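Removed from the display is one protein chain of the complex; every other protein chain stays in position.
Here the chain labels run A, B and C in written order, and each chain numbers its own residues starting at 1.
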């Protein structure tokens, strides 16, 4: 028999231009959509009567973007979930996940250019997610791929040891991560625009200034509390932090001493730290 | 305050050789490990007293593989979770995920070579997962990246339409997917070796012979039921099925008719169908 | 001033079905096209008069595939280069590179199924390349991503040492590579179909049976000579061989001895060996 199921469309690319001001504005989104609900007949009997095709999900993204520019990704995700719940009576939940690739203006003749934009493959992406049911919605903001590193102020010692321990305690190591975070907004009036603009900087600053870091777990907690303190409208914030290990190169075979300056950044394996920091008063 | 959290090590590469027979045997695994439990002090106070370092998780994989060859991935995952629960008193759960890359023997002088191998062209990646607590464990097998396509016997029609519908109903279309599946075993005596060898072929055959397919959802159900029928020891099976759309090329501008033979395989966006098929009698 | 230049279209996906027999046949190609010639005016003056748009390159692939099934990739590449030289008077050279993803039939009821196909992400790709000028063409076949490993019969010793040497000589090591090769055909009558089917197996067998291997370079030479011996119609064969290092894990910290059975496959850095083996009598 059929248990949990859902369907949707992933990787819808939407690039929009707002042309009505003195300077053009661009938005570069990648949209994923999920529907959950009473779709069992499609699986068990091959009856598609209740299935809104994924091609229609795609088309709806373009049509709604044409009717009104997408604006903030959280707002566009909300418009989309509302439309999908209306268009699909069988769905009890519609979830829309949007990743926004940032562009900034090219500088020309010393000033921002009105219609030329640049980006780099290394900048973090902003994400927005709305999970909407018939009775209300949860809204999330986030970032992915924020590369952070610090060359001081990070220790890892006092840990549990056993027969398979080879790691030496470190009082001063390099700490680096490719930070993914997602935060949940409180209530329908949350100021998503301000929070989405604020949290990445607050998190990076907390990472930088946490000089007593005893571990990536420890710094996760500090970053989470800083985000909650900076934005009243956040209910919680969840981190996924791969530990991009920077290992000191053994220079002894070359007759040299490594005074903490020559390191290799390893690919695999990597530690991963996950955790959610929430308010005591949700 | 700290909510849900876990930590672990991802991407541990383990290649082992069994050299004691007439022909060598190889095993090529990539191991991920997760620990969950009472690790809050590491986050909130920077106290690492209960933290088994991820470097030790890595070392344990190598040490246990040296003490006894890994064998079936499900069995190795079980040995690892048992070790981690013993080594980490703070953990209430240890989860180990193993991906096994298949190798087959090179043919030389018309026979299988005793110590040369080529990546198997015929088998997808096999996965095993064990999630073990203090009171018992759940075991899972799986496959990822099994590419399947059929050129007949697939329809999609009778679906819900609205103002944003552009898709035409199809009575005979190409259906293709890159199949990921994970199944859950019943009880500690399940015959994981036989099931892991059987399910991929059964699923592929069900995909092939489901000539009345009304949708990828419909075929998901048929594949799931076939897997459950073939292996008594399966409790359920979950599929993740991206719809690799093969779209007919419009040849009219070139004065040609497309009789269903010239198609473009698109990258993005793609539909995704997810669902779990379980036994009525778990 | 403008120097060397070329333009083209990359990543054209073409999936074709031959439906006229008892069983369907499929072909799954990805086509890249390059034109070289007198296109300077487009760069220097913005004059597109001689530019065949890359969109037309794409359309031509679909139209020619509709007029006649692509068949062997080398033959389809030839038809395409001929067409592009005819369609673009300014081009002195047209180059077409085709990668063919292999599919095989699903087994159903113990027999190959007539219209269902399976593949795996790990099988090698076959490539074909035709570089055609007004006076003739060069034709190439190839494979990419053939993973090979051997657990015996490979040494590396007697190498040059200096102050930065840390590698120990090895008399018996694991040798592994992800083999890319491209061979050049002699003359317009070369039997590309037989050669393309033969060379991958011949190369793999040479890798397997070269028990006196002193290095990956050494085995490259043996594989190249085997390919030239097996196919009279090959003029030369070029290899790109990353050395997928399999490093013995140091088990001493765990009180264990590694008898050559527990290894880690590293990602980066990796050695690379390149070389072309050609006939003495071209």
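The rule is simple: a contact is a pair of C-beta atoms (placed from the backbone, for glycine too) under 8 Å apart; a residue touches a chain by one contact, two chains touch by 3 or more.
In this text, all values refer to a predicted model and were calculated from it rather than measured experimentally.
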item: Displayed partners of the chain not shown (whole complex); value: A, B, C
item: Selected residue (touches chain absent from view) among A:6, A:75 or A:113; value: A:113
item: Sole contact to the chain not displayed, among A:157, A:194 or A:261; value: A:261
item: Contact with the hidden chain (one of C:21, C:110, C:136 or C:269); value: C:269
item: Residues from subunit C at the interface with the omitted partner, ascending; value: 1-13, 39, 42-56, 58-60, 63, 87-88, 156-167, 212-215, 217-218, 220-221, 224, 236, 238, 242-243, 267-280
item: Positions on subunit B where the hidden chain makes contact; value: 163-164, 166, 253-255, 267-268
item: Hidden partner interface residues of subunit A, rising order; value: 13-19, 24, 26, 28, 59, 62-63, 65-67, 69, 102-104, 106-109, 113, 115-124, 146-153, 174, 201, 204-205, 207-209, 246, 249, 251, 253-254, 256, 258-267
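We take it that only the chains that are shown with their structure count from here on.
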item: Chain centre separation in whole Å, for subunit C relative to subunit B (CA means); value: 28
item: Centre-of-Cα separation between subunit C and subunit A, whole angstrom; value: 37
item: For subunit A, residues that touch 2 or more chains besides their own; value: 163-164, 166, 267-268
